[in-house]
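For this depiction, one protein chain was excluded, whereas all remaining protein chains were kept in their positions.
Order as written gives the chain letters A and B; numbering starts at 1 within each chain.
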Amino acid sequence: MDRRRKFLFTGPTGVGKTTAIALISDDEPVATEMAASGELAATKTTTTTALDFGQVRLEDGEVIGLYGTPGQQRFDYMWTLLQERAMGLVILIDHSRPGSLTDLQRYLDGFGELIAQTGAVIGLTRADSEAGPAIDAYHECVAEYGYMLPVIECDIRRAEDVRLLMEAVISMAEPLADDQGALPEENES
Amino acid sequence: MSETTRRTSRTLQVLEREFDTLFDRVPGLYGVLFCTADGDPIVERFERQMDRDRLAAMASSLVALGGTMARTGGQQHCDYMIVQSHDGFIVSLHIGRNLLLSALARRDTSLGMLLSSCRATSESVSARMSGAPITPRGGQSDEQDR
Partner (left out) sequence: MPMKRTVRLTNLAASEWMQLELMLPLLDRGTGRSWQPTEEAGADVALVDLDRPDGPEALADARRHDGCVVGLTAACDAGDVHCLQRPLRAAALAQLLRTIDGSGATAAPHEPTGDESPIPGPAIDTMGYRLVRWPSTDTMRAEPDFLRVCGALVRRPRSLDAVSRHLGLDVDTTADRLARLEGLGSVERTAIPAPEAGTPGEETAQGLMARLRNRLGVG
């Protein structure tokens, strides 16, 4: 039985999930890119439609998986599949994108079960954009769901920033690891 | 009507004609779906009610994963993704780089016939539509149509 633990990255298309995983993965990540269409094709040529997968090997040989989800909601069945046994979730939100709060709500809804169990970290990219709402608006949005989650402004192209997100998500997972047995277990079905 | 719209409409007519051919060739076929490579449905013909949006997205995930799995296994290209269930088959494959074809058939369908017919349709569509722009029905991005 695969007991592998994993962390999950989600967020809208083009926000930098694949980039974030590539920055901290030990191996070149597995990507499932397909040609982008419609308006998306104007900003990027390909997009993830199944998953991104990277891994971090610990000194004792244990491997921690890093999974990225497809961004678009039509792939929400992948969200459901990928969040099994996840120890934590990073939600990347493009602050400069119109409707960034709606984006956040989409992932708070889509990953509600996991967030209730492990919490999540909100990574805010392009946070210096004046187009987006005040940072407090993200805190308020999260609070409306009954959560208290860190909102971290980051440049996802910088490994240092991705590590800060990981530090936050690990900090939230630590109490779970302390509460023995509270870590999400593999679904036996 | 703009040039782009006229060409897109013509594209849809081409795809509809391909449906006719495919249904004629494959007994037991009960659904065909064309979608963009990234999972937006373009046009479909189903003999029963089905969720075209989810089928299109899942076809995209499966073909993407199939290609990745083939490369990881040292193979060059994933020709088909085949789902064989108790009740029948679902086959998904690329049409060029930007389109996918999915065909749904009953259990009594010959899998060989299904695969070869889908391949023929894929090649025909590729040949007839090379260069034509394909946009999802409604032409909107995923984030907006939800």
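Throughout what follows, a contact is a pair of C-beta atoms (placed from the backbone, for glycine too) under 8 Å apart; a residue touches a chain by one contact, two chains touch by 3 or more.
On a predicted model such as this, the values are computed, not experimentally measured, just so you know.
Here is the thing to keep in mind: the chain we left out touches A in the whole complex.
In the complete complex, the residue from A:Glu62, A:Asp109 or A:Glu144 that touches the missing chain is A:Glu62. Checked against the hidden chain, the listed residues A:Leu81, A:Leu101 or A:Ile170 yield one contact partner: A:Ile170. Summarising the interface, subunit A meets the missing chain with residues 5, 24, 56-60, 62, 64, 119, 127, 135, 139, 148-154, 163-164, 166-168, 170-181.
To be clear about the criterion, only the chains that are shown with their structure count from here on.
Only residues 36-40, 53-54, 56-58, 60-65, 67-68, 72, 97-98, 134-136, 139-144, 146 of subunit B touch subunit A when the two sit together in their complex. Considering their complex, residues 12-13, 30-40, 47-51, 70, 72-75, 77-78, 99, 103 of subunit A touch subunit B.
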